[in-house]
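Left out: one protein chain. Kept in place: all the others.
We just call them A, B and C in the order they show up, numbering each chain from 1.
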Amino acid sequence: MPIDLTYSSEVTALVDRTRDFVRATVLPIEDRHHGDIAAAGGDGVRKDLQQAAKEAGVFAPHAPLEYGGLGLGMSDRAPVFEEAGYSLFGPAALNIAAPDEGNLHLLAHVASPEQRHEFLAPLAAGDVRSAFAMTEPAPGAGSDPAALTTRAERHGGGWRINGRKWFITGADGAAFMIVMARTSGQPGQRGGATMFLVPAGTAGLRVGRHIGTLDKSMLGGHCEVDFEDVDVPDSAVLGEVDRGFEYAQVRLGPARMTHVMRWLGAARRAHDVAVEHVARREGFGGRIGDLGMVQKMVADNEIDIAATRALLVRACWELDAGEAAGDSTSIAKTFAAEAIFRIVDRSVQMCGGLGVSEDLPLARLSREVRPFRIYDGPSEVHRWAIAKRRIGAAKRALRESAR
Amino acid sequence: MPIDLTYSSEVTALVDRTRDFVRATVLPIEDRHHGDIAAAGGDGVRKDLQQAAKEAGVFAPHAPLEYGGLGLGMSDRAPVFEEAGYSLFGPAALNIAAPDEGNLHLLAHVASPEQRHEFLAPLAAGDVRSAFAMTEPAPGAGSDPAALTTRAERHGGGWRINGRKWFITGADGAAFMIVMARTSGQPGQRGGATMFLVPAGTAGLRVGRHIGTLDKSMLGGHCEVDFEDVDVPDSAVLGEVDRGFEYAQVRLGPARMTHVMRWLGAARRAHDVAVEHVARREGFGGRIGDLGMVQKMVADNEIDIAATRALLVRACWELDAGEAAGDSTSIAKTFAAEAIFRIVDRSVQMCGGLGVSEDLPLARLSREVRPFRIYDGPSEVHRWAIAKRRIGAAKRALRESAR
Amino acid sequence: MPIDLTYSSEVTALVDRTRDFVRATVLPIEDRHHGDIAAAGGDGVRKDLQQAAKEAGVFAPHAPLEYGGLGLGMSDRAPVFEEAGYSLFGPAALNIAAPDEGNLHLLAHVASPEQRHEFLAPLAAGDVRSAFAMTEPAPGAGSDPAALTTRAERHGGGWRINGRKWFITGADGAAFMIVMARTSGQPGQRGGATMFLVPAGTAGLRVGRHIGTLDKSMLGGHCEVDFEDVDVPDSAVLGEVDRGFEYAQVRLGPARMTHVMRWLGAARRAHDVAVEHVARREGFGGRIGDLGMVQKMVADNEIDIAATRALLVRACWELDAGEAAGDSTSIAKTFAAEAIFRIVDRSVQMCGGLGVSEDLPLARLSREVRPFRIYDGPSEVHRWAIAKRRIGAAKRALRESAR
Partner (left out) sequence: MPIDLTYSSEVTALVDRTRDFVRATVLPIEDRHHGDIAAAGGDGVRKDLQQAAKEAGVFAPHAPLEYGGLGLGMSDRAPVFEEAGYSLFGPAALNIAAPDEGNLHLLAHVASPEQRHEFLAPLAAGDVRSAFAMTEPAPGAGSDPAALTTRAERHGGGWRINGRKWFITGADGAAFMIVMARTSGQPGQRGGATMFLVPAGTAGLRVGRHIGTLDKSMLGGHCEVDFEDVDVPDSAVLGEVDRGFEYAQVRLGPARMTHVMRWLGAARRAHDVAVEHVARREGFGGRIGDLGMVQKMVADNEIDIAATRALLVRACWELDAGEAAGDSTSIAKTFAAEAIFRIVDRSVQMCGGLGVSEDLPLARLSREVRPFRIYDGPSEVHRWAIAKRRIGAAKRALRESAR
C-alpha cells in the first residue's frame, strides 16, 4: 500500500483529548496572564497544569512507555504537539516544552541506565526541569557550533569545566543541565566536544541574569550561565568523550521539528482568532471577511498552515525511518519559522487596532513567534546548509563527469 | 501503521525508467527545437515519442489496465508525472499531457461502455488526441464557470449546440471534444450544464485561430472553437443531462494536481540547470555557487520544490481516498503555481545573461510556466474559494453559538 | 531651474543640531528605560527633554514663528523629524510627537484667534499635551470614518456630546481633546461631523483604561474615553459645524507624513545598529558583514530607506504646494509603513539572538513600528483608496469614450 497519511485511532483520540484539554484548561490561564508564564506562577502553574494533564490522559506523549509516557514517534507527535502549542502554556502542561522535550529525547537515545534513572525518569515525570547549555556569547558557539570555547579538561579523576554560556533556555530553576564543552581541538574546529550532565548546585556553576527577549512564555527564561572550575566525575559524561557534536545532531533534527509543531499550534490560534474577527465584524458595508484583501490574507494563512504541516509530515517520517533528515528538517524549519511569522502577522493585520492590543492574544503571539526565525538556527544558516549540500553535490558530479 | 510515504518498488522502478527515458530520448528533441512542439513536428513527433515510450515501458501510466495503461492512482502518478515533466515534451511522450490526461480520467469515471470503446480506448492508446471545450470568451465561462453561455437545446431526437469557446487547448487536431453546454438555467446560475462528446468533423463545429500565448509546448495550441447548430444524438451526452458542473469537479481536482506534477518536473529541470551553472562558473574570486546571495536562491528553490511536493502528496492522498479535496487541491495548485514560477525565475537569475538567452532552456521555461498561475483557475480565484470556505465556516459557528 | 532637492543651509544646520541633540541627550535616556516613556518618567522626562531641546535650538521646528516655533513647511520638516525619530523619545523632546504635532497643524489652519490663544499657544510651547478623539470601538468610526456614532446635539446654548472613543493616543494627561462628533446624518454616511475642543476636566468626560499595545513609547497611552452628557459652549466648535470630515483631511495628509518621517528615523537607527553589528562580529570564518545573505539584507534596507525618503519628498512637496495629495500621501504612508517594518525586521535578523533581546534596541523597535501598518489607516484601506481612484478614473474614461 503506497503513501498513507492516516493516523491511528489511538493518536486521533489523543489529539482530540489534547485539543479539549488545552482549550478548556490551559488557554484561560494563558489569557488571564497575557502569556507571561513567570507572571502566571512559573513552576507552580506548570505543576498544576501537569497534574491536570495527567488526569486528562495527555501527559508526556513523547516519553518512553517505561517512564510513564505514551511513547509516540515523531510522526504521531506532530498533531498532538500542534494541539498543545495552541496555547503558549500547553507544552509546559504536557511536559513537552523546550528544552526538556529535546533533552528527554537525547537522554533516551544516549544516556546510560544510571543516567536514565537519575535524570531521565524525574524529567519524564515532570518532577524537574532541565536545560541544554550549548550556546555561547560571541565569539563562541552560536550559529556556528564549531566556535565552541567552553572547555572541559581532565582534573582529579574527572573533568573540570570552564566557560560561559548564554541564552540558556530554562536554566533558572533547572535541576540539571546538559553542557557542551570542548574536550579536544580548538575553537573553529568541528570536533572534540563532549556532553556532560551537571546538576544544579554543583560548585562553580552560576546561573546569571535572564536576558530579556521578545518572548515571555519560556519557563526559566533565557539565562547567562557561568562555569568556573566546575568539577564533575566521569559518570557525568553523556555517551562518549569527543562525540558531543554527533549527539547534538541526534537532538537537533527532532527538536527542530517539535518546535515547528508547537509554534504551528500557536499560529493556528492566531489565525482562528483573526478569522472569527473578520467573520463577525462589520465595516465598509458588509462583513470584513467578505473583502477581497482580507480573503487573500485568510487564504494565504491557510496555504502557509497546510505547507508547514506537509513539510513536517515529510521530515518526521524520515526521522522515524531513522534517516538523518538534515535537508528535510532544515527545509521544514526554515519554511515553518517564516510561515508561522507571516500567519501571525497577517492575523494581527486582519484585526486592526485590536490586533496590536492586549485585548486579543495576537500582539503577544507576534512577539512570541518572531525569535523562532533565529532560535534553533537562523534561516540564513539553514539556507546556507541546504545550498551547500546541493551545490556541493553538483560540484562533485562535475568532477566525476570531467574524469 | 501510521503515516507512510514509501512508494512501492514497482512505482520506484517506473520512476527510474521514466527518468532515464525522458533524459535520454525526449530532452534532446525538446532542446533541439527550443521547446516548440509544433516546430518539432507536432503529432508526428508525438507518435514517434509515444512509440519509444511504449518500448521503454513507461507509456500511459495513468490509464486503466484494461486499456493498456499501468493503472496508477493519484499518489503514484505524482513522482512519475514529475519525471515526465522534466522535459516539456515528456507528457506528450507518455500520453499524459493536458487535456488528454484529464479527459481520460473523466471518461474512465463517467463514460458509458459504448463511449469508452469509441473515445477512451483510442485516447488511452495514443491513437488520437482530444480537447475539453469549457472556457468561453467574456462575458462567458472563464474563472467563473457559472457564466456559461454555450447552449444545447433539444432538437430532432438529439441536441443542437450553439456557442463560442476560447482557449481550447489541443483543439486543432483533436479527434473529439468534450463540450460543456448549458441545458437549463441562465448564465450566472450554477446549474444546468451538460457534457457532450463531439467528434471532429461534426457539421457546424469549427476550430478557429490559435491564440498566441507565452507557452508553446501544447500540441494543438489554444484555439477558438465555434459551435453553430452542431447537432449530436442523445448518445453524445456524457453521463447525465444537467450534471455537467458536477462532472467537471471529477475532472478538476485530479487535473489540477497532474498539472502541478508536470510543471514541478519542469521547475526541477530549471533548478538543475542553474545549480550546475553556479557550481561550474567562476566569478568574483571563486565559484558563483559560493556566493551567499546565490546560495539563498538555491536554498529557496529547494524549499519551494519540497513544499510543492509535500502539498501534492497530501492532496493526492485525499483524492485517492475518495475525498473531494477541494481545499487541498486548491491550496496545492495555488502554492505550486507560484512556487514553480519563483523557482524558474530564480534559476534564470542565477545564470545571468545566459539565463534569458536561448542557449539554455531557462528562458523558455520561464515563458512556459507563467500561465500556470492563470490556467486551471487564477491564484486569486483559488484564494477566494479557500477563504470563502474558511470564513463561511466561522460565520456558521458564530450563528450556532449565538442561538 | 527644474527639480531641486537641496535643503537650505538653515535647514541643513537644524538637521545637524537635531542629530547631535538626539544622540547626545535623548538616546541615552531612551536606552536606559528600554523605550518605555512611562517608565522613564512620563511628562516629567518630556518637560526636561523639551527644556534641553529649547536650549539646543531644536524645539518645535514645525510650530508657527509667532508661537515660538521655527515655522518649517512639510518638505523641510522631513529631514528634521527623521533625525528626531532616531530616538523613540526624540519627537516628545522636540514637541513634534503625535498627536500634538497634528493637532497643532490643525489648529493653525482652522482655529479662531481665541482658540489659538487658549489651545494652540500652550501646545506649541510644550506647556500642555492634547489628544484627538476620533476613533471609536466597533461598530463605530475606525478604518471607515463614516461609521462615526458619537453624537453632539444642541443643548442649552451649546452642545451636548455623548459617545465612546477608543484608542485615543495621549488622552491620559491631555489638557484638551479635539473631539469628532456627529452633528447630522446617520452612522454610515460621509457627512455631518463637527470638531469640538473639550478641556480635560469637563463634566462627563472620562478617560478610562490604557489599552495595552505592542508600542510603549507614546505619552499618555492609547485610552478609552467616554463622553456622557458632556456640555460645551458654541465657542468649543472648531471651525464650522458639519465640516469635521473636511478638517480631518487637513490634519490627515500631513499627519501621515510626519508619522513616516519619525518612524523612518527609528528604522534608520535599527539599521545602523545592525550594520555596526555585522561589521564588527566574526563568524563562519570572517566578518558576518562579508556574508552574501547578510549583504542582501543590508542592501535591501538601504533600498527601503531611500525609497521611503524619496516618496516622502514627493508627498511633502505636493502638500507644501497646497495640493490635497491624497494619492501621494497614501502611497508614501503605505510603502513606508511596510518598508519600515521590513527594515527593522531585517535588522533584528542580522543580529541573531541579540536582535530579539533587550541588550540591543532592536526588539523594542520591532514592537514599536509594527502598529504603524495599522495606525493612520491600515495598508489595506490605503490600497483600496488608491485603487478606487485609479479604477474609477478608468471607468469614467470608458464611459466618456462610449458616448
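Just so we're on the same page, a residue touches a chain if its C-beta (ideal position, glycine included) is under 8 Å from a C-beta of that chain, and two chains touch if they have at least 3 such contacts.
From a predicted model like this one, the values you see are computed outputs, not experimental measurements.
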| item | value |
| --- | --- |
| Chains on display which the left-out chain touches in the complete complex | A, B, C |
| Among C:G102, C:G142 or C:G289, residue touching the chain not depicted | C:G289 |
| Selected from B:E55, B:E153 or B:D359 as touching the chain missing from the view | B:D359 |
| Full-complex contact with the absent chain, from C:A38, C:A200 or C:I331 | C:I331 |
| Touch with the omitted chain, as defined above, among B:R17, B:R151 or B:R281 | B:R281 |
| Residues of chain B in contact with the chain not shown | 34, 135, 138-139, 142-144, 147, 166-167, 188, 211-215, 222, 281-285, 291, 293-294, 348-349, 352-353, 355-359, 363, 366-367, 370-371, 373-375, 378-380, 383-384 |
| Interface with the undisplayed chain - residues on chain A | 291-296 |
| Sites on chain C contacted by the missing partner chain, in the whole complex | 1-8, 11, 73, 75-76, 275-276, 278-280, 287, 289-290, 292, 294-296, 298-300, 302-303, 306-307, 310-311, 313-314, 316-317, 320, 327-328, 331-332, 334-335, 380, 382-384, 386-388, 390-391, 394-395, 397-398 |
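Here is the rule we use: only the chains that are shown with their structure count from here on.
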| item | value |
| --- | --- |
| Touch-based graph of the chains, sorted into line, ring, star, complete or other | complete |
| Chain closest to the middle [Cα centroid of all protein chains] | A |
| Two chains sharing the most C-beta contacts | A-B |
| Interface residue overlap between copies chain A and chain C, same or different (over half shared) | same |
| Whole-Å gap between the CA centroids of chain A and chain C | 39 |
| For chain B paired with chain C, centre-to-centre distance based on mean C-alpha positions, whole Å | 51 |
| Touching two or more other chains - residues of chain C | 291, 293-294 |
